[in-house]
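Shown next, in structure tokens, is the structure this report addresses.
Missing here: one protein chain of the complex. Every other protein chain is in place.
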Amino acid sequence: MLTPDMSVDMRTYLAHVELANPITTAAGCAASGAELAQFFDLARLGALVTRSITMAPRAGRPTPRMAETPSGMLNAVGLQGPGVDAFLELELPRLVERGARAVVSIAGGSVAEYTALARRLADAPGVAAIEVNLSCPNVEDLGRVFARDPAASAEVVAAVRTTMRYDVPVVAKLAPDVADIVAVARACVDGGADALAMINTPLGMSIDVDTMRPSLAAGTGGLSGPAIRPLAVRCLWQVHAALPGVPLVGMGGVLTGRDALELILAGACVVAVGTALFHDPYACLRILRELEDLLKERGFERLADAVGLAHRPPGAGPRHRIDLEESSL
Amino acid sequence: MLTPDMSVDMRTYLAHVELANPITTAAGCAASGAELAQFFDLARLGALVTRSITMAPRAGRPTPRMAETPSGMLNAVGLQGPGVDAFLELELPRLVERGARAVVSIAGGSVAEYTALARRLADAPGVAAIEVNLSCPNVEDLGRVFARDPAASAEVVAAVRTTMRYDVPVVAKLAPDVADIVAVARACVDGGADALAMINTPLGMSIDVDTMRPSLAAGTGGLSGPAIRPLAVRCLWQVHAALPGVPLVGMGGVLTGRDALELILAGACVVAVGTALFHDPYACLRILRELEDLLKERGFERLADAVGLAHRPPGAGPRHRIDLEESSL
Amino acid sequence: MQVTGTVLTTRRVDAYHALTVVAPGIAERFRPGHFVSVAVGGPRTSMPTRRAFSVHDVKPDYGGTVELVFSVRGAGTSWLAERKARDSLDLVGPLGRPFPVPRDPCACVLVGGEYGSASLFSLADTLQQRGCRVDFVLGAASADRVFGALRARRMGETTTLTTEDGSLGLRGRVTDVLPSVIADARADVVYASGPMPMLRGVTAVAVEFDIPVQVSVEESMACGYGVCMTCVLPVLGDDGVTRMVRSCVEGPVFRGERVRFEDIGTIPFDALGAPGGRAQEGGAHTRHVS
Partner (left out) sequence: MQVTGTVLTTRRVDAYHALTVVAPGIAERFRPGHFVSVAVGGPRTSMPTRRAFSVHDVKPDYGGTVELVFSVRGAGTSWLAERKARDSLDLVGPLGRPFPVPRDPCACVLVGGEYGSASLFSLADTLQQRGCRVDFVLGAASADRVFGALRARRMGETTTLTTEDGSLGLRGRVTDVLPSVIADARADVVYASGPMPMLRGVTAVAVEFDIPVQVSVEESMACGYGVCMTCVLPVLGDDGVTRMVRSCVEGPVFRGERVRFEDIGTIPFDALGAPGGRAQEGGAHTRHVS
């Protein structure tokens, strides 16, 4: 047991890269980092995950790009960003200067584009890890999203893994709207992923009953926020059960330390915060503090001891028997 | 335009079966109907959809079976029910006596079991339609859920369609946790489905951070309630766009007339109410009233004119251009 | 029935909050042991399931009021604790199977644990009106969590209090003192309301004395009126068959010896419809009777 004044060892590992704590921003939810830096020192984050960087500058989707849904929001930003050259010239160096650990998210429309991005990033100083955003339409497969196809996901991951420096971990980011998340996870690990991040936003939609038209200009959009947390917990749980040795970055609707702990107990060793940042610029630091307090209350000396703990066979008693049948009924 | 005292024609068709109005209960959310009958006359519903009937009586899953999540709930009831014989002897006749239109939901673990259920129901008087719950583990395929596999879904639907009386529509009920809902929908229609119902509950999970164990005894459970409405709207939208002639039963987080209208504008001609019934036994009638008022306010003379209306090309102006790319980003 | 009631008063009672709500329709139909379910979080709440609470008291004021007593557990009860007089509250009730009361006068021991005692006072009233003797045994973890000790002392022939930390009454549990209370009162029947482990213990004592025991159970509930099937527990029927029965409509009050306490949280292998278990033939057996 800890005494009240002892602190919990919050260090964690994203593959072999040590992070001072498990709380990061989620890709696309902290822009270039500069905005958050007005509020607090970015070095206090486990890592800052960048928006998904593309080869060319992208203007994104038309507006409205955002709609609120019950305990969630839909977005269709469409990867607006400056392109990899401007990112390397202007954004990444600023992050490094600020002492942030930078995880760079990349997005492409073909295996070749992901490879090209990896090549541009391979020698960039200050890339702590690469996160491969697989929720992009594959232009070579009728726009079918990579993340929905284990083989296509694996191909992208393998190409990036081969291209990146061996000491920079490659994290594959998966989406929940597939029939079998474990199959995609396994394919990515077989393709060389050092870690997996989940979940990206499932595809959703809302219709404005006054205009009688879709709320978003793009029609559909990604659903994020607390509404999807049960999907995130389930995906983490299934993947951690199937691939217990693979480090998992959990995200989806984390607003509080309790939510972060839920994802950690399911198997995440890193927790990313997205939509909550829109509500509270200090969300990451608050969540980190709350998480540490919760771990302390529960007698943990190290964060690492809580990772995946909900999987352990319980003390005894049939009340806690876990039956892993997959049906939702 | 309607004058304020005119009423909207709320009739709708589930395939060729006319329903007096589009609001039904969702399978498994109104038990046998007897409980709701204490509150209001079941004949006022568009239809009463029964719990999913199985061949043998089922005790269901252990408790806790329920956990609340942000704007949603998880359930793992496990199809507790009396079995088809008791259903036919005791429950269905009571529904018929009460003047309810009964849509009978069926669930099985193999194609043979679904076929056997259809055979038992084929000559039962008072079956307005059969809803085939495809979110069941297929014992012959390592417990893989039928709804996640287009071919398996189609096989079940074809078997039920062949067995049922030709004049009883067969509705295939789909789950959203697939990579391509349109592929499953198409397979079911090709297999003979007269209509499609969506969405069943996506698989979710929550972990109690105090006990540090899963909240549900079964570990995972189905997520329902307002949280999933954006997924329901998106599935309806995609399937209606791909298969505009197929009647769709929409469900997922409908609490109000506005929510029902949202699903109708996306393409549903029937709307089922599930979780809202737990909050308000009168939910169906209230939603029906609210829906009728909304249609009236918008100048509709017939419900049918609103079905799928959000798909129509808008008046003009680029603000409303809908871009149907599938990515959630 | 569903009622939009108005909060009349709010007060703190030791560790508990008490809310009195004007809800004539519910008050009128109330019988001891009934519960109500409350919508929490206001319009556009993120909490879609209602919360169940026993009715502590009904009064004729303002056409009929009901009083709930509760402790703050999670977000729903936190919200409820912030209600103020004149706020409105959406209630459904009265729900459930109330306590059955004996036709003829007899000696009754009423056992309450934590806020479980809240539902016993209206029962005691009814029993006394029928000429029954009533003895109370109330227990909790600590003094501030024993609900209704004063009222019990006023109403009961005897009142025995227990706390686990010894801060009020005897140190220990209600089951430690129950045998002597039953013996002294020559009790004919036991009524109990409180946490599941307590109900199990009370039932064991009553069985030992070979007297009937009525327990009011508490299972997680989504609907409260029988449609969701989430609140089940294994109960032995008159026909010797165990069924997973709904505690909201077949309960919350059950005959204690029929509840398979040791199997709660499981599907006993011999329950009707258990996986791999016996599937009864014929429809009649499959009705939920308990």
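The first chain written gets the first letter, and so on, giving A, B and C; residue counts start at 1 in each chain.
Assume a residue touches a chain if its C-beta (ideal position, glycine included) is under 8 Å from a C-beta of that chain, and two chains touch if they have at least 3 such contacts.
Computed from a predicted model, the values in this text were never measured in an experiment.
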Over the full complex, note down every shown chain the hidden chain is touching.
-> A, B, C
Touch with the omitted chain, as defined above, among C:Arg29, C:Arg44, C:Arg153 or C:Arg171 | C:Arg44
Would you indicate which residue among A:Pro82, A:Pro150 or A:Gly267 is in contact with the undisplayed chain?
-> A:Pro82
Given the contact definition stated above, which residue among A:Val8, A:Cys29, A:Leu134 or A:Leu288 touches the chain not shown here?
-> A:Cys29
Can you list, in ascending order, the subunit C residues touching the missing chain?
-> 41-47, 75, 78-79
Per the touch rule stated above, subunit B touches the missing chain via residues 70-71, 226, 317-321
Absent-chain interface as seen on subunit A, which is shown = 28-31, 35-36, 38, 51, 56-68, 70-73, 75, 77, 80-83, 85-90, 217, 225-226, 255, 275-282
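As a convention for this text, only the chains that are shown with their structure count from here on.
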Return the distance between the CA-based centres of subunit A and subunit C, expressed in whole Å.
-> 45
Spell out, as numbers or ranges, the residues of subunit B touching 2 or more other chains.
-> 28, 61-62, 70-72, 77, 217, 225-226
Listing for subunit C: what residues touch at least two other chains?
-> 46, 264-266
